[in-house]
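The complex appears here minus one protein chain, its other protein chains still in place.
Chain naming follows the written order as A, B and C, and within any one chain the residues start at number 1.
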Amino acid sequence: MNKKHMDEIENQMKLANAGIPEKERDLFADARPVKVDPFNKYYEGFLNWARSRSLWMLAFGTGCGAIELRPLMTSRYDMSRYGIAPRPTPRQASVFIIGGYSSIKTIKRIVRSYEQMQGPKYVIALGSCTINGGMYYDSYNTINRLDYYIPVDVYIAGCMPRPEALIAGFNRLKEKIRAGECEGMNEYTEKFDWYKSNQKQIIKDWNMPDYNW
Amino acid sequence: MSLATQIFYAVISVTVATAYGLTLGGITRKIYARVHGRFGPPVWQPFLDIIQTSGRRVSVSHGNMFLLGPVFRLAGGLGTYLFIPVIYGSAVFSNFSMAGDLLLVMYFVFFGQLGMALGAGQGGHPYSPIGIARGLAQMSTFELPFALAVIAVAIQYNSLNITSIVAAQQGGFMNWTLFTNPLAVVAAMISLLGMNMHSPFSIVLAPQEIPIGPPIEMNSGFLSILQTNRGLFAAAKLVLFMNLFFGGATNLLEMVAKTFFIYMFSVFVGAAYPRFRPEQSFRFFLKWPTIAGILSIIYIAYLGGTS
Amino acid sequence: MISSYTLILGIALLIIGFYAMLTRKNLIKMVIGFSIADTGTHIIIVSLGYLRGKTAPIIDQAVSAVNAVQKVVDPIPSALVLTAIVIGLAVTAVMLSFIVEMYRKNKSLSIDDYQELKW
Partner (left out) sequence: MVSPIYILILSLAVGFLLSILDKGGRRLSLTAFYGVLTFNVAVVADWLYRFVFHHVPNLVINTAGFKAPISINLELGVTEAFVLLFANLTGLLAAVYLFRKFKESQVSSLILYLLLIMGVNGLVMTRDLFNMFVFLEILSISTFALTALTRNLKTLSSGFKYMIAGGVASTFFLLGVVFVYYFTGSLNLGFLDAGQFTGVSLIALFMLSVAVFIELKPFPANGWVLDVYQSVDSGIVSVIAVVNSAAVGFVFYKIMPLMPQNFLTVFGIAGVVTFFFSNMMGLKQENAKRLLGYSSVGQMGLLMAVLVFTANAPTNIRYLIIGGLFFNHLFSKAGLFWLAGIVKQEKTRDWTVLRNNKLLLVLFGLFIFALSGLPPFPGFWAKWEFVKVLVDAKMFFVLTSVLVGSLFELIFLFRWFTITVKEDNSELEPMASPHGSMVLPASVFGLLGSVAAFAVMKYFYGFGWLQVLPIGAVLFFYLTDFLPAKVKGFLSLGAIAGYGYCIYPLIESNIQLFFGAIFIVGSAVNLISTLNRKNQSRGFYGFLLMMIFSFGNLLIATSYLEFFLSWEFMTIASFLLILRGRKAQKASLMYMIFSTAGAYLLMAGFGFAPAPASASALILAIESVNLPLISIIVLAIGFMIKSGSLGVHIWLPEAHAEAESDVSSFISAILLKAGVFGLMMVAISYVSHAPSFDVFYWIGWIGVLTALAGAFMASFQEDAKRLLAYSSMSQVGYIVAALALITHLGWVSALYLVFNHMMFKSALFIAVAGIYYRTHTRTMYKMGGLISKMPWTFMTVLMCIIAVSGVPPLSGFGGKWLTYTAFITKGWYLQAGVLFFASGVSFLYLYRLIHTIFLGQLKYEHQEVREAPVWFIIPQFIFLGAIMAISMFPSLIIKPLNVIAMRYFDSSIQIEGLTIISDLGYWNGNLIMYVTMGVFAVPFILLLLVKGKTQKVKQFNIVYSAERPESPQTTHVAHNMYAHYRKALGSWTVPRVEAFWSGVSEWAHAFGGFFRRVYTGNGQTYVLYIIMYIVVIYAVMGVQ
């Protein structure tokens, strides 16, 4: 392969980042996310075991369901005994809990935060609103199905689901992780264009890079 | 002792210290949980966390300095630990303490902090420099009482050599600095609160204000290095305090026992107090512990002390 | 030795002159004051050289060169005073000419009107 050809391939790998002004384009990375496969089956099994027992949750209350996270954190339900801990930054978190309905404004932030999490990363969608829009199913400003926009690992139905339901959801997530079924990170990369077009359909003021590294 | 043996011993020493430090971290979380009325995570949770963060498949880097920041940090922790003789009379745990004395240890502490500050700085996130600015400012203030205490100790034992300081404290607990020079220990223990950055001095990470501050951009493997260092560095500090003020240790068990109690001091204080504002914290260190430190020097140097 | 009356007169004139210089605002009056003081000085000088009962130090028929020393007053103060008078005259003249010029430029004779330069 000559150099020109290499450059071409590299350019194809680049994202257009058309949404951001010319001046700022140099300030954002324009690399396309790539699929990263597990290193080794057994090693991955070990890691999945550890991951399932050390779930770092992004402290981002996207919707009203976030209210249910408080009892979960505190003494009544104490999620820490399951190895679940809140993290204040998406860089370090591994679980993203979408707390119910997502307005268009919020979904933009959800996408950004999700993309900034370092995989493997998991999404728990909380409440009916994330499944079918719930009571906001015909709202002009709310999405109906979350997994059009980001891959979801576990849905917890209810309006609102109680902390007990949440714990059950977490346990389901742990099982899935240990079974190696939580590849949302790679799913997102593989169907990146599909997710992007879905996101861009509803987010009109797209003033961010196409992939928020 | 050949270099290979020495390195081999150092590896053992470091592993033990890291494991111990991490366990202490787990115990801390447990105690905090119990204070909150919770059950709390298992004691080995820090190990799981480290495996989890090391096991991330991807990471982002903001540049070379960002990449080296955690390396500096862990190198600082390792170095600090390796320049301290851990167990008095033990070849395995004497580390590389022949390279320098107490002053070396005190200054090597900064190696990691400076490197980490630089790495975090390159992250480009505004919270990093805010946290670092707080951290450096607080460090400058708690170093003062600590330095005064160290000077008092150096006067007392007429040495800056950690091994000889420990040697001088052998032969009964009444020979410990804790009892021979209590003011210095007061000053040093209060500055230990600052070093350990538990409440009320947790202004650097301050999750509710500047979401964990400096390492906000740290992720995956970078974070796991930092977590490792947390364990090791905590152990190093505790060992240093044990050596200077609590008679050192002649075996591993004594080391564990003593350091555990030293650590629990800051944990209990941390569990009981809310956080200071930065300037309150700085002022606090410049006030009471500093006065204690000055008094200890006066006591030792000018009033005849214990000698 | 000093002929005290003339000396006192001289000193009085000197003081009057200085007083005039210090109190009169009018430039010309100040110059007059200066003149009076000058005159006082001259009288002091002359009085210092005056010896009672002796004549002027001019060697002519009345005083021969031989007995001049006994007959005449000390000639040096007289010589001095002649010079001093001339000089005083010159100074006064320059002063007055300045005053004329100053009056032409500023139409005022009061010293208070010439304070532009200070500090």
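The definition used in the following text is that a contact is a pair of C-beta atoms (placed from the backbone, for glycine too) under 8 Å apart; a residue touches a chain by one contact, two chains touch by 3 or more.
What you see is a predicted model; the values in this text were computed from it and never measured.
In the full complex, the chain left out of view touches A, B, C. Although one chain is not drawn, the whole complex shows that of B:56, B:198 or B:275 it is B:56 that touches it.
Residue B:104 is the one among B:33, B:104, B:205 or B:255 that touches the chain not shown.
Considering the full assembly, B:71 is the residue among B:71, B:167 or B:252 that touches the omitted chain. Although one chain is not drawn, its touching partners on chain C can still be listed: residues 14, 18, 21-22, 25, 27, 30, 34, 37-38, 41, 44-45, 48-49, 76-77, 80, 83-84, 87, 90-91, 94-95, 98-99, 101-102, 105-106, 111-112, 114-119. Annotation for chain A: contacts to the undisplayed chain at residues 23-24, 26-29, 31, 34, 36, 60, 89-91, 109-110, 112-113, 116, 118, 207-209, 212-213.
Where chain B meets the omitted chain, the residues involved are 7, 54, 56-63, 65, 67-68, 70-75, 78-79, 82-83, 96, 98-104, 107-108, 110-111, 113-114, 117-118, 121-126, 128-130, 132-134, 136-137, 139-141, 143-144, 147-148, 151-152, 154-155, 158-161, 216-217, 220-222, 224-225, 228, 277-283, 286, 293-294, 297, 301.
As a convention for this text, only the chains that are shown with their structure count from here on.
Chain B and chain C have CA centres that are 98 Å apart. Averaging Cα coordinates per chain places chain A and chain B 36 Å apart.
Computed centre separation for the pair chain A/chain C is 113 angstrom, with centres defined by C-alpha atoms.
Residue positions of chain A touching 2 or more other chains: there are none.
Chain B meets chain A in the complex at residues 29, 33, 36-42, 45, 48-49, 51-53, 55-60, 207, 211-212, 216-220, 223.
Listed in rising order, the residues of chain A touching chain B in the complex are 36, 38-39, 46-47, 50-51, 53-54, 56, 59, 74-75, 78, 80-81, 83, 85, 87-89, 91-92, 94, 118-120, 185, 213.
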